[in-house]
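Got a structure here, written out as structure tokens. Questions coming.
What you see is the complex with one protein chain gone and the rest in place.
Now for chain A:
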Amino acid sequence: MRLLTHNMLSCNIKGVTNGFPLRIEVEKSMEKEVDFNIDFLKSIFSKVEWTALVEAARSLGYNDLPEEVVDSSTMLESSDFLKKFHHALLELHLEEGALICPETGRRFPVNKGIPNMLLHEDEV
């Protein structure tokens, strides 16, 4: 599971209001190189919840993202920043582990890189 996917996901249990971001529990992570696509990075940037991405990357052992992006238009011209953003968003993978709801502590398992967001009957 890439961190862009993680950035979209929030806990889907009925009644949960603060289900984002899901905390990451890592058993196994990996890195996989993908092509660098500047236009994509620039267009997706404004949709990404930055703090959630920073924390998620950190939980996978990647600490090079800046805590905050103050001046995004300048940052998005910096190739150094874009490379780090690219790496965190698209190249880090959670292979085995879990996503934990910040409100309820519910564990959503991740196996073979696929998060399982199926709910139990009493959670729908």
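One rule holds for everything that comes next: a contact is a pair of C-beta atoms (placed from the backbone, for glycine too) under 8 Å apart; a residue touches a chain by one contact, two chains touch by 3 or more; residues count from 1.
To be clear about the criterion, contacts and distances are computed from a predicted model.
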{"item": "Undepicted complex member, UniProt protein name, chosen from \"Ubiquitin carboxyl-terminal hydrolase\", \"Glutamyl-tRNA(Gln) amidotransferase subunit B, mitochondrial\", \"Methyltransferase-like protein 5\" or \"Elongator complex protein 4\"", "value": "\"Methyltransferase-like protein 5\""}
{"item": "In chain A, positions touching the absent partner", "value": "1-2, 4-5, 7-12, 19-20, 34, 37, 39-40, 44, 47-49, 112-119, 124"}
